[in-house]
Each structure stands twice: as C-alpha cells, then as structure tokens.
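One protein chain is absent from this view; the other protein chains keep their places.
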Amino acid sequence: MIKIQKTDFDISVELKLLTTGNINIGGVASFVGLVRENSDGEEILTMTLEHYPGMTEKILQKLECEALDRWSLENLLIIHRYGELNPGDQIVLVITTSAHRSAAFESCQFLIDRLKNGAPFWKKEKTVRGTRWVEAKEEDREADERWQNIIKY
Amino acid sequence: MIKIQKTDFDISVELKLLTTGNINIGGVASFVGLVRENSDGEEILTMTLEHYPGMTEKILQKLECEALDRWSLENLLIIHRYGELNPGDQIVLVITTSAHRSAAFESCQFLIDRLKNGAPFWKKEKTVRGTRWVEAKEEDREADERWQNIIKY
Amino acid sequence: MKILYFGWVKSKIGIGGETIDLPPDVKIVSDLITFLCSRGPSHESALGNISQIRVAVDQEIGTVDTPISKAEEVALFPPMTGG
Partner (left out) sequence: MKILYFGWVKSKIGIGGETIDLPPDVKIVSDLITFLCSRGPSHESALGNISQIRVAVDQEIGTVDTPISKAEEVALFPPMTGG
C-alpha cells in the first residue's frame, strides 16, 4: 500500500494494520526518514517537500510492484509526506513484512534507495540565510543505480 | 540501550525516545520479530521464551558495543521479550539510528542476525499435539557466521 | 501542450506550469527545452544547463530524446530528492 499525505504517521499503528491477522509474517523491517536539524552545518528552520501529484502515486505504485515481484513478501507500506515539515519530523516510512527477515530487510532498503532518487519529490530548506533547494546526492544516485543493474538480471 | 522484558513494547514510543533531540539522525532502521501463528504446518497456541538471566544482558550489551564500534550510529535499541507469548505477539525489536541509512540498515540486520544465533534464548511452542522446543535453524547459524567472519577483518 | 515545472526549475521560471502551442518542429524533449529557453531570460536561466534537467513525459520518466509529439503533459525538474 502507498500513501502520499501531508499528515504525520504512527509507525505502531501502521505496523499493526499490516500484520494483524496475517499468519505468515515472522519479520517486519522498516525505515523512517527524519528531517535533520542541521544540514551542511546550517540550522534548518523548516523543510518543504514539493511533489508531482499523479506521477508520485504512479512511481511509488511501480516500486511496490517491483518489490512484491522480486521478494517473497507478505505485504508492504510506503508513506511519503509532503508540505512544510519541522526538524525532527518524520518524512517517509517504508515497512516490509515477510516470513523471512532477509527478504524484509533487502526489499525495505531497495524501496528507500529507489524512491530517494526516483520519486518526484523536491526538498526546500529554510535557514536563517534564506531558502535553498536541496541538491540530489551522488551517493543516492549510485545506490539507486545498483538496484537497477541488479534488477535487469 | 538494551531491555529484556516480559511486557510488550510500542515501536513508536521507542523510536521517539531514541530520536527526540538528536540533531544528527536522518535515518532509522528497525526490525520487529513476531510470533508466527503457524510453524511447520501446525497451528501455534502459545510460544514460551526462556532465557539465561545475567548472561542475556551481557551478550546483548556486547552486541550493542560491536555495532556502535563498527558503524557510525547515533544510538540503538534492542528489546527482547521472554515468557509466554501468543501468535502475532511482538518478540524482539531492534532500532538503529544514523545520519546515513546504509549504516542503520546494515547494523540493524547485524544485530538481529547475531542475536538469533548467539543470545541465550530458547523457544518452546505449544500446539494441539503438545509442547516442543524450537530447533535452531541452519540458516540462522550461517547468517551469524557470515558476520563473525566479516568482523574479523 | 501542458508544461509543468518543479523544484528550482519552477522557482527560476516563476510559475508552476504553462500551456503552450508548440511549433511542429518540436518533436523530442531536447527540442522542447531549446524552444522554452527562447521564451525569455528566466526560462533560459532555469533550463539552459540541460544536464541538470530531468523530464517526465505523460508522467513517465524520459530523456532528452523522448518523443513528445503525442504527449499531453511534459514536466521539467531538477534531480529528485525524495525520501
């Protein structure tokens, strides 16, 4: 399941929704991304996440299908927030559930690596010196490319 | 931090305790292990976890130190329950926090792999046919050994 | 055709999108970018460095060579920074 929302989320609630009544789940891997209070040595006042409504849903849906196709998972959840966030706020949640923990871990890392570089979100930071768009990181592009190369086989 | 307890835990609460006020955390990886409702085709009525008080604390403490030593983490948490649990109940929680998600993911997987095979817990399952001790899995031993071989270098 | 802008592309151009009748010789994404750059200094400043521009054609990621003749919606934006 994917959700793109302005509001915050509660990982306990989401985890229970995913697992309750599913008799095959033995392991649940998850990742939560937070707004850092500090970026390149500057204090962040707020972070605003812009996205491309319509395309975002398609991309996350596609990532969900890729993960379900590649790993033996029971189910998975991606929640990505947009709008104005404060330092320490939760940005993104990925949960994967499986009978086996290695599938859960791998697919969780796959999803976050892929969406960092491939989902149409853009981050803008406000500091005391003004606002600036966050630049894409080379390491995020590389992490994404590694998965794409693996997926080809 | 490590906790060995009979009572259940709430991942949201624990996540907030770990991250609140820490300005460097960008990523939080976690793993939750659940009591499966089914094992080798048999319905599980209850699962009882026995442990070795005193030694359990030492082993988990040692694993915590190994992870903090090997990865650049902000902090981490291991909660392991003991006593009688029901199908679907949470058994174990591992949370690792870091500026970088790959360190969080790797160390989280390290901790769960190591403690599955190396922490003094023993699981007993009750089914309609009686009780039986859960046998250690060869794949868990192998996952643990891989880390031990990597750690040596 | 509906053109959308996101991230600093949007900030530099100053609008989130525009609807434009394209000349018939605008056939692929790179043609479109060249055409848009000719519309004024803010377009030029936003889109001039083509290596920094990413594109989606009808909400599918494309490249500078993707055909757009039959597209309804083309989005131009900087590298994505989700997660």
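Going in written order, the chains are labelled A, B and C, and every chain counts its residues from 1.
Here is the rule we go by: a contact is a pair of C-beta atoms (placed from the backbone, for glycine too) under 8 Å apart; a residue touches a chain by one contact, two chains touch by 3 or more.
In this text the structure is predicted, and so the values were computed from the model without any measurement.
Quick one: jot down which shown chains the absent chain touches.
Output: missing chain touches B.
May I ask which residue of B:2, B:44, B:95 or B:112 touches the chain that does not appear here?
If we include the chain that is not displayed, B:112 is the one touching it.
Which is it among B:105, B:121 or B:147 that touches the chain not included here?
Of the candidates B:105, B:121 or B:147, B:121 is in touch with the missing chain.
Mind listing the chain B residues that contact the chain we can't see here?
33, 49-52, 54-55, 58, 80, 91-92, 112, 115-124, 133-137, 140-141
The rule is short, and it goes like this: only the chains that are shown with their structure count from here on.
Averaging over Cα atoms per chain, report the distance between chain A and chain C in Å.
Going by mean C-alpha positions, chain A sits 26 Å from chain C.
For chain B and chain C, what's the span in angstrom between their mean Cα positions?
The mean C-alpha positions of chain B and chain C differ by 48 Å.
Residues touching two or more other chains, restricted to chain A: which are they?
33, 112
Which positions in chain C are in touch with at least two other chains?
Within chain C, no residue touches at least two other chains.
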